[in-house]
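Heads up, one of the protein chains got dropped from this complex, but the rest are sitting where they should.
Coming up: subunit A.
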Amino acid sequence: MSDTALKLKRTGLPVPLIIIGSVVLVAVCLFPFWWMGLSSIKTLRELYTIPPIWWPSMPTLDNYYTVLFESNIPRYFLNSVVISLGSTFLAMVLAIFASYGFARFDFKGKPLLQSFVLVGQLLPTAAIIVPLFVTLRVLGLVNTYWGLILVYMIITLPLSVWMLTSYFRAIPVELEEAAIIDGASRMGVLFRITLPLSIPGLISVLVYAFVTTWNEFIFALVFATDSSVKTLPIGLAEFSTEFNTDWGAVMAASMVMTLPIAILFLSMQRLFVGGMTAGATKG
């Protein structure tokens, strides 16, 4: 398309601006992360030196030792894995069925129900945290894995439904109709045809749900007060108390918490970004 008959002058940002912009952008986005990593391998002495040490003269893994062997962080890591996987899995299953229903069927009140699902995504945490706490207390689910799994499921379910609905809609309905004429059941169609064709969509939902639950702090703060269910974000907050913070250990714990999610996300980002933009702006 760019080979038009007219020779048009190529416009764009001037090269120096691109370079300066990119350098500033990368520095702003990366520096805190880099400083976190650097602080996590400094000795106590080098951590509290002015002017700050830009490169530790004797990098140490002491802080990681503290975090991994002398704290509750490994337990919290396990809790986070169980809770994030559990709620991601359940949200996926519910979202698959709901999205399929919304994408392929017309029924009375559908727009209203879809709006209701979206409202769930947009509800302010602060407005529902009190009643949710009371509800979970009545159900006996405070300080249980199930409590957090359910709570995280309702946080991630709405956007998952919206993202998957737009994926399912994009799959030609003729493929399904052909299978049904061949005698496939509705469920057979969903599992043998629609889902295999939606794997990119499913992955982007999975990443979204997992990252969201892994990172969540406020609900965990309220619904998990016992160390048998506390998640990593809570563990991290416990490391930094107001008057006495072991910053080296805090930064090491931050790395332990961030690396798995950063790797997962950055390796999936192409799929994820596509699903996200489609889900949030088109519905």
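We adopt the following convention: a contact is a pair of C-beta atoms (placed from the backbone, for glycine too) under 8 Å apart; a residue touches a chain by one contact, two chains touch by 3 or more; residues count from 1.
Methods note: contacts and distances are computed from a predicted model.
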Choices "Nitrogen regulatory protein P-II", "ABC transporter permease", "Stage II sporulation protein M" or "Radical SAM domain protein" - which one is the UniProt name of the chain not shown: "ABC transporter permease"
Option touching the unshown chain, where A:Ile128, A:Ile171 or A:Leu195 are the choices: A:Ile128
Residue touching the undisplayed chain, where the options are A:Gly12, A:Gly183 or A:Pro196: A:Gly12
For subunit A, residues in touch with the removed chain: 1-2, 4, 6, 8-9, 11-15, 18, 21-22, 25-26, 28-30, 32-33, 35-36, 39, 47-52, 94-95, 97-98, 100-102, 104-108, 110, 113, 115-120, 122-135, 150-151, 153-154, 157-158, 161, 177, 180, 186, 211, 214-215, 217-218, 222, 232-233, 236-237, 239-240, 247, 250-251, 254, 257-258, 261-262, 265-266, 269, 273-274, 276-277, 280-283
